[in-house]
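Note that this complex is displayed minus one protein chain, with the remaining chains in position.
What follows is chain A.
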Amino acid sequence: MATSLAPRRPGPPAAPARGRSGERSARRARLRRRVADNALAYAFMAAGIVCFAVFSWYPLFRGIVLSFQQDNLITDPQWVGLDNYRHLFDDPLFWTAWKNTAEFTGLALLLGYAVPFAIAVLLNELRHFRAYFRIAVYLPVMLPPIVSVMLWQFFYDPGGGLFNTVLRGAHLPTSQWIQSPHTAMISLVLVSTWANMGGATLMYLAALQAIPGELFEAAELDGAGVWARLRYVTLPQMRFIMLVLLLLQIISTMQVFIEPFQLTGFTDPSTITVMTLIYRYAFAVNNDFGLAASMSVLLFAVLGVFAALYLRLTRETDQA
């Protein structure tokens, strides 16, 4: 590192001589090699750096600037200070969108958080058909999301849809599913959970298999029954991964888009979410990119809290 401070001016090309000049030329050769090495390394990284700079770092900066501007892509952007934020707070849809997003995230956690864990614990005890269970639970994750959502759209059809047909066949009350404001949100959560729970389930399974068997052995010798072992061995051992997945799940479910977008659209106030509102502001109704950007900045700030928690959590254990 310090050698890079060495010769300031390129001296005359030194002959390979003895003494001080020999040392200097060696140092210069070393410097030249370092420069050449660095140039080569940067040549290798150039494309990657440009892609990150243009499509990740710069948009972050631009998004923040944009949130203080009025921009409709036709006229030149204008600086409007906090006007966009003021507009947001005055828009009743803004509050509805946050409320709905919170509701979706809450319901998705109730279902999508507990269920994969329970399934993973169960699957870990089953000695047969292991590959079948793993493949089955992960299949929906492989489907393009639009396929899952549109498939469920057929299932949800109040007339001849699969769900109501089955309910009718069992002489149970049918439901309007996505067509009623009362059941629309839970319907979105159901399809989202179905489509996404495979990932969490398999991650829990991997973590369960990493628990040392001696712990269960010792607990059993101490007379702990199955429930006690679950409570005092499994749960404490799983605490870290459960926390990590909780944070990741909050971050991803708060960005829910495709389910409300395809099933209920971006106008229905009973299911409009933060992401569909951003879409509506920028691309569908208002063509107001500044307004959409300020909404994105707020969402970013909220998600940033969870991302920071996640980082702290994983950092701590990295060092430990």
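Methods note: a contact is a pair of C-beta atoms (placed from the backbone, for glycine too) under 8 Å apart; a residue touches a chain by one contact, two chains touch by 3 or more; residues count from 1.
Note that contacts and distances are computed from a predicted model.
Trainee: The complex lacks one chain in this depiction; which UniProt name from "Carbohydrate ABC transporter membrane protein 2, CUT1 family", "Beta-ketoacyl synthase-like N-terminal domain-containing protein", "Carrier domain-containing protein" or "4Fe-4S binding protein" does that chain carry?
Mentor: When "Carbohydrate ABC transporter membrane protein 2, CUT1 family", "Beta-ketoacyl synthase-like N-terminal domain-containing protein", "Carrier domain-containing protein" or "4Fe-4S binding protein" are compared with UniProt, the left-out chain turns out to be "Carbohydrate ABC transporter membrane protein 2, CUT1 family".
Trainee: What does the interface between chain A and the hidden chain look like in terms of residue numbers?
Mentor: Residues 37-38, 40-42, 44-45, 47-49, 51-52, 54-60, 62-63, 66, 71, 73, 121-140, 142-147, 150-151, 153-155, 160, 162, 165, 194, 199, 202-214, 216-217, 220, 226, 229-230, 233-234, 240-241, 244, 251, 255, 257-258, 262, 274-275, 278, 282-283, 289, 292-293, 296-297, 299-300, 303-304, 307, 310-311, 314, 317-318 of chain A touch the chain that is not shown.
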